[in-house]
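Moving on, here comes chain A:
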Amino acid sequence: MARVVLVGNLVQLTGGVAQFDLPATSVKHLFALLAERHPALAPHLEEGVAVAIDGQIYQDTLLEPIAPDSEVFVMPQIAGG
Partner candidate 1 sequence: MPQTNGNGHAVAQTYVGTRTVRPDGVDKVTGRARFGADFSLPGQLVGRVLRSPHAHARIVAIDTSRAEQLPGVKAVVTRDDFPDQSSEFIPAGEMLINYRDVVRNVLAREKVLYEGHPVAAVAATSVAIAKRALKLIDVQYEVLPHVIDVVEAMRPDAPLLHEDLYTAGVEPKPAKPSNVAKRVEISLGDIEAGFAKADVIVEREFTTQPVHQGYIEPHAAVASVSEDGSTEIWCSTQGHFIVRAHCARLLGLDIGKVRVTASEIGGGFGGKTVVYLEPLAVALSKKAKRPVKMVMSREEVFKASGPTSGAHIKVKMGATKDGRFVAGYAELRYQAGAFQGSPVQPGVMCAYAPYDIENVKVIGYDVVSNRPKVAAYRAPGAPISEFAVESVVDELAKKLEIDPVELRLQNAAREGTKAAYGPKFGPIGLVDTLHAVEKTNQYTTPLGEWQGRGVASGFWFNIGGETCASLTVNEDGTVSLMAGTPDIGGLRASLAMVAADELGVPYEKVRPIIGDTGSLGFNFLTGGSRSCFSGAMAIVEAAKEIKADLCARAAKLWDLKADQVEFKDGHVRATGAGADKHTPMSVADFAKVAGKTGGPIGGYGRINAQGAGPSFGTHLVDLEVDPETGRVTILRYTVAQDAGKAIHPSYVEGQYQGGAAQGIGWALNEEYIYGADGKLQNAGFLDYRMPVASDLPMIDAILVEVPNPRHPYGVRGVGETPIVPPMAAIANAIERATGIRFTDLPISPPKVLKALRERGLNHPKNGS
Partner candidate 2 sequence: MAKHHVTATVNGDEVEFLCETEETLLDVLRDTLTLTGSKEGCSSGDCGACSVTLDGRLVCSCLVLGCEVGGRRIETIEGMAKGETLHPLQRKFLEHAALQCGICTPGVLVAARSLLERDPDPSETEVRYWLAGNLCRCTGYDKIIKAVMDTAAELRRR
């Protein structure tokens, strides 16, 4: 089970639940599992979030695999100037 933590405002869409243990195998799968539990999250997940898997931040990568014991953070996207 990957340990998943929501960072920032996303927590408001889950009624305050920030941590999940989910059998997610990829970022796409993770989003599907989260959206199942909290449909209000769905539009925010497809666009506008970054996903950190075991310390490495990924942006716009639906297909990135998630290992069974990964530590995952779903956080606001970043860019720069």
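The definition used in the following text is that contacts are C-beta pairs under 8 Å (C-beta built on N, C-alpha and C of every residue); 3 or more make two chains touch, one makes a residue touch a chain; residues count from 1.
Basis for inclusion: all candidates are chains of the complex that A comes from, given by their letters.
Given the structure is predicted, the values throughout are model-derived calculations rather than measurements.
Undergrad: Contact as defined above, complex as supplied: which of the candidates 1 or 2 touches chain A?
TA: Chain A touches candidate 1; the others do not touch it here.
Undergrad: In the complex formed with candidate 1, which residues of chain A make contact?
TA: 5, 7-9, 12, 47-48, 52, 54-61, 64, 71, 73, 75-81
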